[in-house]
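Sharing a structure here in C-alpha cells format.
Note that this complex is displayed minus one protein chain, with the remaining chains in position.
Which chain is which? They are A and B, in the order written, and residues in each are numbered from 1.
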Amino acid sequence: MQPDANASPFGPNYVPVAPGGRAPGGKYPWATHFGTPNVQTYAARFGMWLFLSTEVLLFAGLFVSYAVYRYLYPQTFALCSRHLDLSLGTINTLVLITSSLTVALAIHFVRTGKNGMATGMLIVTLLCACAFLVIKYFEYHHKFEQGTLPGRFYTYSGIQTEGAPMFFALYFLTTGLHALHVVVGMSVLTWVTYHVVKGRFSPVYYTPVELGGLYWHLVDLVWIFLYPLLYLI
Amino acid sequence: MADITKNVTDSHHPADLEHHGAGAYYLVWIALLALTGLTWWTGQMHLPNFGLALALIIATTKAALVVLFFMHLWEQKGVNRVTFVCTIAFVIVMLLGTLGDVTTRLETLLPKREAPASELSHMPKHGEAPAHGAQHP
Partner (left out) sequence: MSSATVEALPAHQPGNTEEMPAEHYLNDGKTVFSWLGTLDHKRIAILYMVVVLLMFLVGGTFALLVRLELLTPGPTIMDALTYNRMFTLHGVIMVFFFMIPAIPGIFGNFMLPLMLGAKDVAFPRLNLMSWYLYVLGAGLGIWGMINGGADTGWTFYTPYSSMTPTQILPVLMGAFVAGFSSILTGLNFIVTVHTMRAPGITWMKMPLFVWSIYATAVIQILGTPVIGLVMLLLTVEQVFGFGIFDPARGGDPVLYQHLFWFYSHPAVYIMVLPAMAVMSEVVSTMSRKNPYGYKMIAWSSLGIALVGFLAWGHHLFVSGQSTFDAGAFGVISMMVGVFTAIKVFNWTATLYKGSVTFTTPFAYFCGFLYFIVFGGMTGIAVASVSLDVHWHDTYFVVAHFHFIMVGATIMAFLAALHYWFPKMFGRMYPEGWGLVSAVLIIIGFNATFIPQFLLGNMGMPRRYYQYPEQFQALNVASTAGASLLAMGFLIIAIYLAISLKYGKVAGPNPWGSHGYEWLHTQSPPITHNFHGQPVYPQAPHDYTGPVEGEVTHAA
C-alpha cells in the first residue's frame, strides 16, 4: 500500500508530499518516507536539537579559551571588564530575554491558530534583534575609537598590562560570533514570519516556527553566559 | 509477530507538545528579568572568592529556565534531553581537560603571567577611567 497522492491515511489535514514538499493552507506536508507525520515532527525536532548541540560545542571552544586566559590574567580581565559599558550590556541582556519571550509566544499563538498575534510577536522579536545589534554597534564603535582592540590593533594607553589585548580579542571573538548568530537567527525568523503571514502554518503544522524559535533561544542562551563572563568580573 | 508489525518508531513518542496557556511564559520572563537584575547587582559587589561561582550559578539557572520552558525540554522526554545533557557533559570534559593542564603546568611553560596582584590592586568602578597605576612597570 503505497501512500496515495490524493488520499492520506491520516485524514485531510495531512497531505503526502515528496521530501521537502509543501502543502497548501496550513496543512501538514507529510514526507512519505517517514512512517507517520508524528515521526516526521519528532525527527525534525530531534534533528534541530542535534544541530543546537553542535552550536553549543562551537561556542564551547571559545569559552574554554576564555577560561584559560582568565585563569592566566585574572586581574587584567577584571580591569578590562570594568572598562566595558555595563549598562549597555545589561540593556542588551534584557532585550534578548524579551525577544526570547516573544518568540516563545509566537509559537504559542501559531499553535492556537492566532496567526495575526504570532506575526506581531515575531515582528517584535525582530525589532528586539535589531535593537540588540544597534546597541552592539555603539559598543564596538566606542572600542574602535579608544583602541581597545584585539592583538596587534590594541592601542589603548589606559590599560597596558599583559593580557589586555587578549581580553579584547576574546571579547570581539565571542560577541562577534554571537552577533553573527543573531543575524542568522533574524534571517530565519524573517523567513518564518513571511510564511506565517502567507498562512502556511497552523495548529496542525507549525514545525518550522518551532525550530526557528529553538534557534533563537540558543542565541539567547549563549548571551546569558557571555553577559556575566564579559561584563561582570 | 503481531506486535512487531506495529511501527516501532511511532508508538513511543507522541510528537505534539502539551498545550497550556501562555501564562507560564510570562512567569519565566519575569524570573529571567529578576535573575538578570540579581546578577547585575551581585556582579558589581566584586565578591572576591565566589563572585564567579555565583555569576555562573545565576547564569545556569537562567539558561535552565530558557531550555526547560521556552524550549520545551520540560515536556520532551527522552532523546532530546539526552542530547542536551550529553552536549553539556562534553563541554565540561573539554573545559576540565584543558584547565587541568593550564592549572597544573610548570610556571615556566606558561605564557608570561601578569604582574603580581599588588600592582593591579586599584580596580576602578564601571565606567571610571582606570588609574595609571595599572600600567605595567
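One rule holds in what follows: contacts are C-beta pairs under 8 Å (C-beta built on N, C-alpha and C of every residue); 3 or more make two chains touch, one makes a residue touch a chain.
The shown structure was predicted, so the numbers you read here are calculated from the model rather than taken from an experiment.
Q: Among A:L72, A:L86 or A:I159, which one is in touch with the chain left out?
A: In the full complex, the listed residue that touches the missing chain is A:L72.
Q: Specify the residue from the set A:M166, A:V182 or A:L232 that touches the hidden chain.
A: Answer from the full complex: A:M166 touches the omitted chain.
Q: For the chain that got dropped from the picture, name the residues of chain B it touches.
A: Touching the chain left out of view, chain B contributes residues 1, 4-10, 79, 86-87, 90, 93-94, 97-98, 100-106, 109-112.
Q: If the hidden chain were put back, which residues of chain A would touch it?
A: Touching the chain left out of view, chain A contributes residues 1-3, 9-10, 18-20, 32-36, 38-39, 42-43, 46-47, 50-51, 53-55, 57-62, 64-65, 68-69, 72-73, 150-153, 162-163, 165-166, 169-170, 172-173, 177.
In the analysis below, only the chains that are shown with their structure count from here on.
Q: How many angstrom between the C-alpha centroids of chain B and chain A?
A: That pair's centroid distance is 16 Å.
Q: Quick check on the complex: what are the chain B residues that touch chain A?
A: The contact residues of chain B facing chain A are 7, 9-10, 13-17, 19, 22, 25-26, 28-29, 32-33, 36, 39-40, 43-44, 46, 51-52, 55-56, 58-59, 62-63, 66-67, 69-71, 76, 79-80, 83-84, 86-88, 90-91, 94-95, 98-99, 102-103, 110-115, 117, 120, 123-130, 132, 134-136.
Q: In the complex of these two chains, what residues of chain A are touching chain B?
A: Chain A residues touching chain B: 35-42, 45-46, 49-50, 52-53, 56-57, 60-61, 63-64, 67-68, 71-76, 78-79, 82-86, 90, 93-94, 97-98, 100-101, 103-105, 108, 111-112, 158-163, 213-214, 217, 220-221, 224-225, 227-229, 231-233.
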